[in-house]
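All protein chains of the complex are present and in place, except for one that has been dropped.
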C-alpha cells in the first residue's frame, strides 16, 4: 500500500485553516519572547528518527503475545511500512535493520525500494541474545563474554557479518546491545566476563570500516537478572575508552535502574564526546518499552534540554546523532504507536528549543532556583503542537498523521494485502 | 507586611491586555471542542489549598539546613505569611497548624487575625515523631504503637489536646501522620504494633467531635528504615475500616515505594468513599518533598484526572476534600515555592477538567488505547496557564503572583521586619 | 524413570556418618540453648511444597528461551518429574496444575499415577493471560476485568471449568493470578475495572465447592506496565473482604514494588486471617523468578519468622497454608533448581524455628534493638543444614538430593527417554 501525495494534500487542506490560526497565534506569542518560530520549525524538519525493522510488528511479554493483523511478512514489507510512516510525518526517514531477522539477501533491490520511499539505512543491529535455527553453538550462557572462546568467535563473526550487510546498504554504524550477564550470584566471573567482552569487541572494532562507528549499549538488567556485563553508562564508557574513538555509548531510556537521572548521564556523555545516540521509549517499572512520552514526558523534555545544549556546545546538528525508537507495541497498532512516538519526540525537542538559554544561565549563576525552574516549565507548558504540525506540513507530511492513517484505513488495507494473522519477526 | 489591593490591581492592569489576548484565544479554541472555559475558571476559583504552618520556613535534610531570612517567628507571623500568599493567588485560603509547633495560646486573637486575612483553619496536625522539651516520656521507640502503655497514653492525650486546639479555631479534622515503626528486623512485633496503634487510634477517635474527621496518613518508610506501622494505603484503609466512618485515608504523594501507581490508589480510595485528601509535593527518589509538579507533572495530572472523575461520581465538589501542600523548601524562598506549588496544582486541575470524559469512555469501551492516550495528552499538552491566571484575576488575586511578590520585594520587607537570621519552627 | 529406594539408601549410607556427626554436634549446641533439634526436624518433615506443573520445563524471557532437554512432554511426565523430586527430598508431595496447559483428560489414571508416587493435587490454576488456539474471544485487553461482558463470561467460565478439573483430582483451591491491567494512562477506567473484576470473581466464588478456597494473587506490574487491577495486597484483601470467607490473599515474593517489606504484609494478612499461602521465588530487580533464597536469603528467613509466629498465634500447622514454588528456570536444570528451592525454603523455616520467641518478645518489650537483632541473627547464622538433611533422611529422602540426582544421571536418563529437544508447556 502507498499513501499518495494528493491524499496528504487533501487532508492538510481540510485542516489548514485551523492549524494556521493556531500557528500564527503561537508565532506571535513566541515572537514577543524573542523566539523565531520559523527557526524552530526548521530544526524540527531536520530531525529524523530511525524506525527499527522489528518494531513494525506487535510485541509481547514473556507471558504471551497478542498479534494484530497485516504485519509485514518480510523485509520488503517492513520497508514499505516505514515508507508509510515517513509519508505521513516526514520525520521517519530511515530504517534500522536487525540481523538475522532481516537479512537483506538482495541488497540492490532493497536499496532501490528504500530510495523510492525516500528512506536510508541507519545503524545495523546484531543479535546474539537468541539462538537461531541451525546455529552451531548456543548463546544460552552468553556470547561476546562467553567462557568458551569458540562461542565468542561465533558471536564476533556474526557481528562482522552484520557490518558486511550494513556496508552493502549504506549504513554507517553497528549497534551492539549485549544481553550477556548472569542470573545467579557465583555464575560468572565479573572480571573475566569483562575481559572476554573487551577482546571480542576489539575484534569487531578492528573490522569496522574507517567511516563507521560502533555503538555500545548498556542495560541494567534483563534478560539476565543478577548481573549484566555492560550494566550502566560507566561500564559502556569504559569499554569505549579502551576501544577507541570510533566507539560511542548508546543510551536507551528504559535501560536504567529506578530513578536514575538520565539527563545528567546524557550531559556527561556529550561532555566527553561519547554520546552515540538514543533509543526512545518510556517506562514506569523497568524496561517496559512503552511509547516514548507516554509516562514521563517532562523527563523526556529534560533530556532534550541537555541534547540541545550539548549539540550547541559541540557545534553539531541533530543529524550527528543516532535517534531510534525502541519500544514494544503490545496493545496498540504498531504503526500508530510509532506515529505517536515520533510526535512525542518532536514535541519535546520543540519545547527544549524554546528554552531561553541566556536567561537560564543567568538564573543559575545567581542560584535563582525558582526562576530556573520557571524558565524550563514555561517552555514545557507551552503548547508546541502547532510547531510540530507546521514542520510536518512544510516537509510534505500530514498535519495529523494518525488522523490520516485512520481516515485512509491503512491497517485494514494492509490486512487485506497481507492477511489477518501475520506475525512479524521480532520480540 | 501587607499587600494592598491597589498593588494587585496595578500589577494586573499592566498585564491584563496580554493575558486577555491569550485567554480569549484559548477560550475560542476550547469552545470549538465544546468546552466552556468560564466553567473551568469557576471550578479553579473554588479550589483552595491549605498551607501548613511549618512550610513557611526553610526546610532541611539530616545533613543540614540553610535558613533564609525573614522567616516567621511565631504563629501570628505564619498566619501573616499565608495571608500574603492568599492575597496574591486567592487559592491559599486556609492554614493547617502543627501542634506543638504552633500552639494558639490565645485562640480568639488568632482567629480574628486569620479572619482579617480571609483565612480559615484546616485540619490540625499532631506530632509524636519528636520529643519536646520537658516531655515526660520519649517517642524514640514509638508513640501510638509503643510497647509501653504509658507512652501510648501520652501520645493519645497529645492528639486529644490537638483536637481541643482545633475546636477552638474551627478546624474540622485531625490529621495523623504516625512515623512509628522499626529500624531493624526483630525490633518490633508487627501484629502487636498494629494492635497497639489501633487501640490508641480508637481512643482518639472516641474523642472526635461529631462533625470531625480523622485523617490516617501512611508512609512507606522514613524516619524508620525497616518497617513502618502504617506503611501503605492498604494498612491505612484497614485501620479506617476498623475505626469507623469518620476515619479516612490521607495520601501524600511522596510516601510510596518507587514506581507506585498513585492514581490507581486514589481511584480505589474514592470508590470506597475513603479518600480524605492530599498532601502535595513531588519527588524523584524518596519522600524528597520537592515542589509539587517540578519532577513528574504528568503523574500529577493523571491523579487529578482520577480526582475529577471521583468527585463527579460521588457528586462532590473540591471542597469536600482536604488539599494541602507538604513540601520542604530547602533551596527556594518558602513563599515563592508555595506560590509555584499552588500554580502547579491548579494547572493540573485545569488540564484534568479539559479531558473529554465521554470520548474517553468510548475509547476505553473499544479498547482504543491510542485514542485514549491521545485524549489525555491533548488535555495535558494544552497550555492552560491563561485559565489559571483568569481564575486568580477574577477572585481578586494577581495575574503573576511570583512576579508581583518579587516586584514588591516582599522578602526584603519581611527581613527588615523580622531579621535576617530568623528560623521558623519545623523540619 | 524412577529412583528406587535402594538407590536412596545406598546414597544415604555413604554420607550418613559425616552427616550424623554434624547433626549430633548441632543437636548438642541447640540443646544448650534449650532447643530440641528433633522437634524441629519433625516440623521440617511435615512441611510440603507444591510444584507447579509448568516449572518442570526451562523458562525464558521475552528475549528468548533456551530449552534444555528431556523436558516432560505431557501431564503424565510432569507428574513423573514431581515424583522424582519427591523421592529425593520427600518435601515436594504435591503438584499444582495449570489449566489449559495440563488438562487432565483422564482424571482417574492421572490420580492413580500421582498416588503411586505419593503425590496429591494442590491448588489448580486458571490462565486468562494468554489466548489459546481456537479461543473465541481474545484476552488481549483483559479477561475478568474486560470492558466486554462476553469476554468476562468466557474467562469466568474458564475458571469454573478449572474448578471442575480440580474437583476430579481432589484439589481444594482455585488459584487466580489475574494479569489484567493497562499499559498506558487513559487505557482503562480503574473503578470499572475493579467492579467488573469483582462481579466476575463473585460468579466464580459462587461456583466454589463448600470446602474449597479461592486464592486471590496480586502483582505490582507485568505483563501490564502501567496499571494492574489487583496491584497489591491492599487490593487483594479488598476483593477478598467483598467476596467472603473462602477468599484469601496469595503472596508471591516477586510481585511487589522495590523494597517492599513483605514480612510485614505477611504478618498483617495472618493477623486478619487472610493469608492463603505463598509462591516462592527470589528476585533482584522485578519479578525475576529466580531460585528462592538465591538473592535475599535473610528476607526469606524474616518472612518465615512471621509465618512461624502467625501459625502459632492461629494455632495452625504448616499444612494449613498453600506453599508453592513459582520460579522460572532459565539457566538451570529445572529439577535441580526445584531441589535447590525446596532446600532453601526448609533452611529458612528451620532457622525461623530456632528463634527464641520469649527472649525476642522480652527484648522488644524493653526496646533492646541490639538484642532483638542479635536473636534473629543468631538463628540465621546457625548452620541448620544438618537439620534439613536429617528431616529428609527420616522421611525417606536423600541426604544430598542434588548430589544423588547427579550421581544417578537423572537428566541424561530423561533425555534418553524423552528426547533432547522437548519443550514443556509453560512460559
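We just call them A, B and C in the order they show up, numbering each chain from 1.
To be clear about the criterion, a contact is a pair of C-beta atoms (placed from the backbone, for glycine too) under 8 Å apart; a residue touches a chain by one contact, two chains touch by 3 or more.
Note that the structure is predicted; figures quoted are calculated from it, not measured.
S.K.: Of the residues listed, A:76, A:161, A:203 or A:232, which one is in contact with the missing chain?
M.R.: Of all options in A:76, A:161, A:203 or A:232, contact with the hidden chain holds for A:232.
S.K.: Which one, A:28, A:118 or A:272, makes contact with the chain that was left out?
M.R.: The one listed residue touching the chain not shown is A:272.
S.K.: Which one, A:38, A:116, A:132 or A:189, makes contact with the chain that was left out?
M.R.: With A:38, A:116, A:132 or A:189 as choices, the missing chain is touched by A:189.
S.K.: Please output the residues of subunit A touching the missing chain, sorted low to high.
M.R.: So the residues of subunit A touching the unseen chain are 140-141, 147, 182-192, 194, 220-221, 226-228, 231-235, 237-238, 256-261, 263-264, 267-268, 270-272, 298, 302, 306, 309-310, 313, 360-361, 363-365, 367, 369, 372-373, 375-376.
S.K.: Pick out the residues on subunit C that sit against the missing chain.
M.R.: Residues of subunit C in contact with the hidden chain: 18, 22, 25, 29, 32, 258-259, 261, 284-285, 291, 293-298, 331-333, 336-337, 340, 347, 367, 369-370, 373-374, 377, 380-383, 385, 402.
S.K.: Going by the touch rule given at the top, which residues of subunit B touch the chain that is not shown?
M.R.: Those residues of subunit B that touch the unshown chain are 59-64, 66, 129-131, 138-141, 179, 183-185, 187, 220-223, 225-226, 258, 283-286, 288-291, 294-295, 328, 330-332, 427.
Rule of thumb we're sticking to: only the chains that are shown with their structure count from here on.
S.K.: More than half overlap in residue numbers between the two sides of the subunit A-subunit B interface, or less? Answer same or different.
M.R.: same
S.K.: Approximately how many whole Å separate the CA-defined centres of subunit A and subunit B?
M.R.: 39
S.K.: Residues of subunit C that touch two or more other chains: which are they?
M.R.: Where subunit C meets two or more other chains at a single residue, that happens at 140-141, 183-185, 187, 220-221, 226, 258.
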